[in-house]
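Here the structure comes first, spelled out in structure tokens, and everything after it is commentary.
Missing here: one protein chain of the complex. Every other protein chain is in place.
For reference, chains read A and B in written order, and residue numbers begin at 1 within each chain.
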Amino acid sequence: MRTAHREIGHDEFDPVGTLTLVIGYFLLLVVLWIFVYFVEFLGRELTVVGVVV
Amino acid sequence: MNVHDYEKLWIGLSMVLIVLFIGSITYGSVVAGVVMIDDAADPVDPDALGDHPDFGDPGVTQTGEDTYEVHVVAFHPGFNPDVIEVPANSTVTFHVTSMDVIHSFSIVGTNANSMVIPGEVSSMTVELGAPNRYGIVCNEYCGEFHHLMEGELVVVPEDEFELEADE
Partner (left out) sequence: MSTYVEQFPAEARLVRSAMYTAFVALGLGAAFGLLQVLHRTNVLRVIDSTDYYTILTLHGVLLVLTFTIFFLVAIFTWAITTSLDRPLPDHRFSWTWYGLMTGGTVLAAIPIVGGLIDQIDMSAAVLFTFYAPLQAHWLFYVGLALFVVGTWLAGVDWIRTYLAWRREHPDERIPLPTFMVLTTMGFWYLSSVGVALSVLVFLLPWSLGIFEHVNALLTRTMFWYFGHAVVYFWLMPTYLLWYLLLPKVAGGKLFSDPLARIVFVLFLLLSTPTGIHHQYLDPGIAEGFKYVAMTNTMFLLLPSLLTAFTVVASIEHGARQRGGTGRLRWLGALPWRDPVFTGMALAGVMFAAAGFSGIVNAGLNVNYLVHNTFWVVGHFHLTVGTAVALTFMAASYWFLPQVTGKPLWGRPLALGQVLLWFLGMTFMSNAMHRGGLAGIPRRTAEPQYNFSFEPAIGSVAELDAQVVLGGTLLFLSTVLFLTVVLGTLRGGVDPTRIPANTYAAALSEAEDGPRILDNLRLWVLIAVVLVILAYAFPIAAIVDRSGWLGPGGSPYPQVVWVVEYLVVALALR
């Protein structure tokens, strides 16, 4: 079942797939954050602006 | 330490994310002017709210040309007053406290949302726009009738607004 086809050592392994996935995640976080913070949150009414009285 | 170049890049990007988040939150505070509920109001005795100058007779009071204060007492399971009527295009400060357990005062679909803790007063100021109706809920579990706890904020046109006379 889990037979390794080949042994890959530390110096011959570049996790390029991992880098691709985490950069995708980075972009997703930035887009979602901008949407929730600046559109959903700051775009809403009745925002608490500090005690006037 | 033996950190792969890609992982170093990722650590850098992670720091960018953290700076972005803290930066936008600071922008929200400093530029957009969003203020957190804080410790500005003095504590009150939850057992003696009836004797309190404001919470003894909760409701809407006018404090300036377009500014109003609303004192609200939360209890299980309701708000007093449960219907709050205020004029459009005004600035309203809510002061909410509890006479029993922890509640919340949350105006549904808006950013006005605060915990209500016995002994403490939650003060928050919001700017109202056009006439509208909003539901108010308690979103902190407060007892077996928690789900019955609701109120309403009615923003009426300025010319239809009248302060209720003290009973």
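Assorted remarks:
The criterion applied here is as follows: a contact is a pair of C-beta atoms (placed from the backbone, for glycine too) under 8 Å apart; a residue touches a chain by one contact, two chains touch by 3 or more.
Everything numeric here is computed off the predicted structure, so don't read it as measured data.
Judged over the whole assembly, touch between the missing chain and the shown ones holds for A, B.
From the options B:D5, B:E65 or B:E144, the residue with contact to the chain not on display is B:E144. For subunit B, the residues touching the chain absent from view are 1-4, 6-7, 10-11, 14-15, 17-18, 21-22, 24-25, 28-29, 34-39, 41, 43-48, 75-78, 80, 82, 100-102, 104, 106, 108-123, 133-135, 137-150, 152.
Interface with the hidden chain, as seen from subunit A, comprises residues 1-2, 4-10, 13, 15-18, 20-22, 25, 28-29, 32-33, 36-37, 40-41, 44, 47-48.
What we mean here is this: only the chains that are shown with their structure count from here on.
Separation between the centroids of subunit A and subunit B, computed from CA atoms only, is 31 Å. On the subunit B side of its complex with subunit A, the touching residues are 2, 4, 6-7, 9-10, 13, 17, 20-21, 24-25, 28, 32-37, 40, 63, 67, 69, 91, 93, 107, 109-112, 114, 123-129, 134. Interface residues of subunit A facing subunit B in the complex, by the touch rule stated above, are 10, 14-16, 18-19, 22-23, 26, 29-30, 33, 37-38, 41-42, 44-53.
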